[in-house]
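Heads up, one of the protein chains got dropped from this complex, but the rest are sitting where they should.
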Amino acid sequence: MLEVNNLNVFYDKIQVIWELAMQVNKKEAVGIFGPNGSGKSTLIKAILGLVDSVEGEVLFRGQDLTKKKTYNIMRQGISLVPQNRELFPDMTVKENLKLGSAFISEARQSTDETLDFIYHIFPVLKKREEQLAGTLSGGQQRMLTVGRGLMAKPQLLILDEPSVGLQPSLVIELFQKLKEIKEKDVSILLAEQNVRQGLKIIDRGYVLENGRIVLEESAEDLLENEHIQKSYLGI
Amino acid sequence: MKINQKKTSWLFAILFFIVIIVGIWDASALIYGLQRGSLYALIALPLAMVLGIMDILNLAHGELLTVGLYASYVLFINFSIDPLISTLPVFIFLVILGGIIYFLTIKKVLGEGHLPQLLLTFGISIMLIELIKIYWTTRPRNVYRAYASSSITIGNFRIGSYEFLYVFLAFAVFLLLKLFLKKTRLGQAVYAVGQNPRGAEIVGINVDLVYLFIFCLSSGILGLTAGVMLPRVSIFPLTGNPFSLISFALVAMAGMGSINGILLAGITLGIAEAVIQAIPGYGGWSDLVFFGVLIAVIMAKNIQEA
Amino acid sequence: MKKLSVVGIIFLLVVITLSLSFQIRADEDPIKIGAVNPLGDITGRQSTNAMELAVKELNEAGGLLGRPVELIVIDSELRPEKGASAIERLATSDEVDFFVGGMASSVHLAQIPTLKRYEKITVWIGAASHAIEEAVGPDEDWYFHLHPWDYQQGASYAYGWKDIEEKHPEVQIDSLFLAYEEGAFGTDSYESYQEYFESAQEGEGPYADLMEDFSGVSFVSAAHGGGDYRAMLRQAMNYDPDLFIWAGYDADAVPMLSQVREIGFSPPIYAGSPPGWPEDFGDSPLAENVVFFGMWAKSLNEVSPVAQHFWDEYIAMHDDEPVTYFAPLGYTNIHFLAKGVENAGTLEKEAVIESLREIEYDSPVGTTLKISPSRIISNQGFSEQKIIQWQDGVQEIIWPFDVATSEIIYPYEW
Partner (left out) sequence: MKKIIFYLFFVIMAATLPYYAGGYLLHVSTTILIFMSLSLSWDMMLRTGQLSFGNAGFFGLGAYASLISVSNLDIHPVLSLFFAAVFAAGVALVVGFAVLRLRKIYFAITTLALALVFEVIVMNLSDLTGGSSGRVLPQAIFGGNSVLIYWLILFITIIVILISELLNKSKTHYAINSIRNDEITARSSGINVFKYLVFVFVFTSAIQGIIGGVYTQQYAFVMPESTFSLDFLLLPIAMALVGGIYTTMGPILGAIFLGLISEYLKLIMPYGHLFIYGLIIVIVILFLPEGIYKVARKKYRNRKSQEVKLDASSEGK
C-alpha cells in the first residue's frame, strides 16, 4: 500500500536519509526502530510532505506523494499521530475529534459512527467530551491525538513515537488500544524508540540507523536478533 | 484565535459600570461613544483576525480602509452608485486586492516573525499612500448624502441616527463571523488554523487556502466598512492611517485573537473618549484617557512575573 | 580583514560620487531661485506650479537684469530635517541667489538656523505661526515673510466684522465660540482669541465692542483620526454664540457641517478658517452661506485684472484650476522678488532688500503687497485676510469692501 523507493532527504544541503526503501502492505503493522536522531521522524515527515528537499519516490496506493501538499496527502487515507500532539487546545475534546474527519470526504459521512468507536476504545474521551483539549493530562492528550487520527478512517495510520513522555503504565495501556485498532484492519506505520512495546503489535520491522535501513525482519525474528537484543532491548 | 474567551468578563464589568454612570450623567455621550466605539471595533476586527489567525502584523491596515473609501468614492462620482449600495462591489474589490497583496507579499513573510512583516507592511502602506497622492492629491473629498445627517428626536432628546448603522454593522459582522466560525466547515478550519496551523494541516486542512481566505475576508470587511463610513467622513490619502493605531490598541486591549474582546474594547474606549470630550474644557485630554485606559487594561491583563 | 576593506572602498566610492554629483556644474549664467515646498501636498504642489508660471513669464519677458531666471524646487516632504537639508543643498550645491517657499511651520522652524547661516534674501509665503517670528528675531533684514502671522489674521477678522456690523445693522456680534482642532494650528488660534478676549474685556484691542463673551472647545481633527465633533457642537449649541468659528483642516469641513445638521445647531454666522476646501465643496448643499477667512477666491477675477490674468495663465500652463490660495501666493512670491531685483538693478543684497521694502505689488490675491514691520520682524508682507462666503456654490468676497464681490447673506440657515 505504501512504498518508498530510493528516498534521499536533505536538511539545508546536509543529507539525513540515504537511499531508503521500505513498504507497508495492506492490513500490516510495520515498525521503524532506531535511536534518537536516526531519521525516524524525518522519514515520516518526508512521507507526509513536511520537508522540502526530498528525492525519490513515495507511492501510496500507486500515487506519488512527493509532489503533493501535506493536507492533500492526509486526504488520501493517511493519518498521522504526531509526536508533539498538535492538538487544538482551546477546542473541546469533541471538537478536536470532529476536526479529524471534517476535511476527509470519505470519513465525514460516518463521523458519528467513528466517534462512537473511538469513545468505545477510549472511554475517558467520552467522559471528557466537553472539556477543552488544553486542560487534559498528557496521557489523555495522547489518547485524543490517536482518536483524532482514527477519525479520518485512515487506511494507514502513522504514529510518531506515541510513547514519548508517557509513564510506563500508560504506555502499556496505549499499546493495548493500538492492538485493538489494528484488528479493525488499519495498516499501521509505527516509529518507536520503545522497541519492547512496539514489537508487541507489529508484524514486521525496520531498523534505522544514521539515515539508513540496517535491518528488516519480521517481528519474531527481530525479537531474536542479537543486535536488537543488545542495542534496544538491553538483554 | 479564541472565541470562548472567559477573561473578557471583567471587561464587561468595567463597561457596565461606565455605562451606568455615564448614562445618568450624559446619555448622548453614551450613545456617541457606542457609535464611535462600534466603528473602532469594526475596523479593528479584520486586524485582529489577521493577527490572531495568521500571526501577521499588518501596518497597512488603515491604508486598505483608505483604498476602500476611494473605491466607494469613485463608484459614487463616476457611476452615481450610493455608498451604501457600493459596499458590495467595494467588498469584492477589496477581497481581490487583498488576494493580490497576499500572493505578492504577505505569503512570503508568513511565519517569519513580526518584524519583517512590520517593515513589509510599512513599505506597502507608503506605496499605497503615495499612489493615492499622485492620483488624487492630498485634497480631501466627500460624498454628500442627506441621510448622513439624519437624526431622531425623543422628547427633548435629539440624537444622530446614521451612526447607529455602525453599531448595527459591527454587531452583525461579529455575530455572522461567530456563526461562521462555529457552524461552517471553513469556519472550523479557520478556527483550527488559528489555534495550531501544524495540527490543522495534519487533519487535512489546506492552511494556505485558509490564510488566503482570511486575508481576503479581512480586506473585504474593511471595504464593507468603507462604504458605510463614506457619507460621514472626509477622505484623503491619510484617512485610514490613524485607524491602524486605534486597531492595534484594541487588539492589544482585547487580548490577541479574542473576538468578543474587540467589540467590548472598542465600545469601552469609544465611550471613555466621548465622555471626556463632553466635559467642558477637558476635551484635549481625551487622547490621554484613551491611551491611559489602554495601558491600564493591558497592564492588568498581561503582567508577567518577572 | 578583506571584508572590511571592501566595505570601506564601497563607502568611499559612495561618498565621492555623491559629493561630486551633488555639486552642480558651474553655470553662472541664470539667476537662481531656490524653492522648498512640500510637493506631496496640494498646497505645495500648486504653489510650485504657480512659481513655475511666474518664472516662465519672467523669462518670456527677457529675464531679469538680462539674465534668465531658473527655479530649483526641492521637496520638503513635510519633514523638518528634510526641509533644512533642502536649504543646505540649494545654498551649497545649487548656489541659488534667493530662497523662496512655504507651508508647514515645523519645517520652516527647522530651516531658520540654516537660513541664518547663509543670510541670503529669503521670501516666504507659508508658516503663519508666530513662533517663526520669534525664531527669526528682529535683526534679520534679509528675511521677508508674506503670509499674515496668526495674530494678524485674528485682528484682521475683527476689523472685518466691525465693518460688516456697521454696513449691515441686522448683523450683531457679541458672543463668539471657537471650535479648534487639538493640533498646533487650532490651539494657536484659540490662544490668540483668548488674548483678544482678555484685552477686549478691558476695552482694548481689535475685538473691543465685538467680543463681549467668548468660549472655545477643542476637537480632534479628521486629519488626525478624529472626525466626531458632536460633543463639541453640543457645547457650542448650549452656548448659543452669535458667531461660530471653527479652526481646523479642510478634511473637517464637510463632516462637521453634516453633524451640525444632525444635532440641529444653527448659529447666525457659521465661519471657518481651513487652509483650503475639499474637492467639489461648492457643489454640496452643505456649503451654502458658510463664511470663511481666506486670502483669495476665484471671484476676485471679477474685480482684479491681475487675479484674472493669473487664473487664465495658470490653467493654460498646467491644465488644472488653482484651488488653494498658496497658488496665487506662490506666483506673488516670485514676481515680488523679481520686481525687487529689477528695481534694484543689481543682485547686490542691500540694494535688493532696500528695493523690496519699497515695492507696491498689485498681487493676484486682490490686495497690494507692501512690506511693513510686524511685532518682531521688519519685513512682513500681507497682514490682512478676507472674509468670504459660499453663495450658490461660489466663493464671494464680502470684505474688504473694495474687493467685495457680494453682500453677506445673514443669518446662516439650513
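The letters A, B and C name the chains in turn, as written, and every chain counts its residues from 1.
Going forward, a contact is a pair of C-beta atoms (placed from the backbone, for glycine too) under 8 Å apart; a residue touches a chain by one contact, two chains touch by 3 or more.
Bear in mind that the values here come from a model prediction, so they are computed numbers and not experimental data.
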Not-displayed chain touches, in the whole complex, chains B, C
Considering the complete complex, of C:N59, C:T114, C:Q201 or C:Q308, the missing chain is touched by C:T114
Contact with the hidden chain, among B:I14, B:L84, B:L118 or B:I279, goes to B:L118
It is residues of chain B that touch the chain not shown, namely 51, 57, 105, 108-109, 112, 114-116, 118-120, 122-127, 129-131, 133-134, 245, 248-249, 251-252, 256, 284-285, 287-288, 291-292, 294-295, 298-299, 302-306
Interface residues of chain C toward the undisplayed chain are 1-8, 11-12, 14-15, 18-19, 22-23, 39-40, 45, 73-75, 77, 79-82, 84-85, 88-89, 91-93, 105-107, 109-110, 112-114, 116-117, 129-131, 134-135, 137, 182-184, 186-188, 191
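Operating definition for what follows: only the chains that are shown with their structure count from here on.
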Contact graph of the chains (line, ring, star, complete, other): line
The chain whose mean C-alpha position lies nearest the overall protein Cα centroid is chain B
Heading the list of chain pairs by contact pairs is B-C
The chain whose C-alpha centroid lies farthest from that of chain A is chain C
Chain B to chain C, mean C-alpha position gap in Å, rounds to 36
Counting only contacts in the complex, chain A reaches chain B at residues 69-72, 74-75, 80, 82, 86-91, 95, 98-100, 102-104, 132, 148, 152
Within their complex, chain B touches chain C through residues 28-29, 32, 36, 130, 133, 137-142, 144, 146, 148-151, 158, 160, 162, 231-234, 236, 238-239, 241-243, 245-246, 274, 277-278, 280-281, 283-284, 286-287
The residues of chain C that touch chain B in their complex are 40-42, 45, 182, 217-220, 222-225, 227-228, 230-232, 234-235, 249-255, 258-264, 276, 278-281, 283-286, 323
